[in-house]
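A protein chain is absent from this complex, but the other protein chains hold their places.
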Amino acid sequence: MHVSTDILTWTAVILTLGIFSFLWKDNPFYKFCEHLFVGVSLGYFISLTWYNAVYPDLFRPLFVQPLSEVSLGNKLLLIIPLLLGLCYFCRFIPRVSWLVRFPMAFVLGWGAGVTIPAVFQTSIIKQMQGTFLTPGIFARWDVFLWAIVSFVGVICSVFYFFFSREHKGALKLASETGIVFLMVGFGASFGYTVMARMSLLIGRFQFLLRDWLGMIR
Amino acid sequence: MKRTIPLAIVLIMGITMMVQFFVPHPVSVGFYDLTTKWIRIVGAFALVLGTGSFIMFHSDKVRRRRQGWYYSIVSLIALVVTAVIGLGWGIRPGSILQNVIYASVLVPLNATMFAILAFYMASAAYRAFRARTREAALLLVAAFVVMLGMVPVGAAIWGKLPELAEWVLSVPNMAAKRAIIFGVALGGIATSLKVILGIERGWLGGGKQ
Partner (left out) sequence: MKFFEYLLKIDRRIIYIVMGVLVIIPLVKPLGLGVSSGPRAKTLFDAVDSIPAGKTLLLSVDFDPSSMPELYPMLAALMRHAFAKDVKVLLCGLWVTGAGLADKAVTEIPPEYGKKYGDDVVYLGWKAGIDAVILGMGENIRNVFPTDYYGHPLESLAMMQSVQRLRDIPMAVAISAGTPGYTDWLNFAQSRYGLKLGAGVTAVSAADAYPYLQTGQLTGLLAGMKGGAEYEVLIQKNEYSKAYMPAVAAMDSQSLAHVVILLLVIIGNVAYFATRKRGA
């Protein structure tokens, strides 16, 4: 065992144990760590947004780079997103707070417009193609069987979410079959979620045992 | 005007970008490049909303001396110090922001926040996960198969368990998740169309303006 003497490692350890202390009960040390995390996260976000987004994409080409590098036309075009971005500040001035709708409208309209065909292609067309029974499923008996089971599962699960009609008769049978598939799907997700949460805990313990206490390599 | 112009912007941008997807003409591609660049810039400014709301909330809490107001001072100081250090001394590797604040403060806090969920999962597994119905029992059986099949101990218990887990994931789970993908995608497309056409106006906010 070789305990670290690095002050930064000890800082990380103290903050880690501060968050873990919540497991015993809520306490001022945990609350301090929690509020510190929120403030530091936002400060980090601000710093990276300036250096990675605002400065290279807007400030530098508009105000720093000379006309030999960025033409006047391109500079003038950049005023539009600058004005739209500045409208966000109007949110905090009650008299002109309605101006925040302009950048929001631009972002929402653009986002909705590019998303619709992309999502249609990826999540509807391609997924429907994957559901259809193709000649390839006859390659082997088990491929054929599981393709039929998947096809039935998709159809019945979709029927479960069809609430425009009362689930009676054939619709009820399909819906109840769909529930079976959905429960297996949620069970699989739960099993994987357990794995995810445990992994995160193991990662923290690896840090404490390796970097702090030197008990593992 | 205060509502009409934003609605018109949404309509024009939405339809233009949808049509642009299918038009490879250089003018269309040029417009696409331009608006993509503008979106990245405008998107970065959206941080202002979050930061402003954060500062307003915590300042108000301190001013009115609400319960736990001293922790709000911690948050505000942390925000200011981190932002000043980052903006003033840069974000490059070796900087104070990366070496000290990111590596020794942000990483352990962020990682541990999610790590404690494992304990809550263990407690919930013991106290709340009950096989009260057939569906719940089916869910738990599927969970057990995947939980054990996806780790080395599963193969040690029964050699075929990993294969069974893979089958559960590839056949019934895949079918269920695909049905959910259909529903979510169609719902998302419907909502996007409602926003573009001005049927969904919640984003405009309330008020007389």
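Chains here go by letter, A and B, matching the order in which they are written, and residues are numbered from 1 within each.
Here is the rule we use: a residue touches a chain if its C-beta (ideal position, glycine included) is under 8 Å from a C-beta of that chain, and two chains touch if they have at least 3 such contacts.
Note that the coordinates shown come from a computational prediction; the quantities given were computed from them, not determined experimentally.
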Query = If the full complex is used, which shown chains touch the chain that is missing here?
reply = A, B
Inquiry  = Please identify which residue in A:29, A:59, A:144 or A:192 touches the non-displayed chain.
reply    = A:192
Query = Which of these, B:23, B:156 or B:199, touches the one chain of the complex that we don't see?
reply = B:156
Ask   = What residues on chain A make contact with the chain left out of this view?
value = 23-24, 41, 44-45, 48-49, 52-53, 56-57, 110-111, 114-115, 118-119, 121-123, 126-127, 129-130, 150, 185, 188-189, 192-196, 198-206, 209, 215-217
Key: Contact set of chain B toward the excluded chain (per top definition)   = 21, 29, 32-33, 36-37, 39-40, 43-44, 46-47, 91-93, 98, 102-103, 106-108, 110-111, 113-114, 118-119, 121-123, 125-127, 129-131, 140, 144, 146-148, 150-156, 162, 166, 169-170, 173-174, 177-178, 180-181
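The rule is short, and it goes like this: only the chains that are shown with their structure count from here on.
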Ask   = From the C-alpha centre of chain A to that of chain B, how far is it in Å?
value = 4
Query = What part of chain B is in contact with chain A in the complex they form?
reply = 2-3, 5-7, 9-18, 20-22, 34-35, 37-52, 54, 56, 68, 71-72, 74-83, 85-87, 90-91, 97, 99-119, 121, 125, 135-136, 138-147, 150-151, 167-186, 188-189, 192-193, 195-196, 203-205, 207, 209
Remark   = chain A residues touching chain B in their complex are 8-9, 11-13, 15-16, 19-20, 22-23, 31-54, 57-58, 77-78, 80-82, 84-86, 88-89, 91-92, 97-98, 100-120, 122-124, 127, 130-131, 146, 149-154, 157-158, 160-161, 178-195, 197-198, 200-201, 203-204, 207
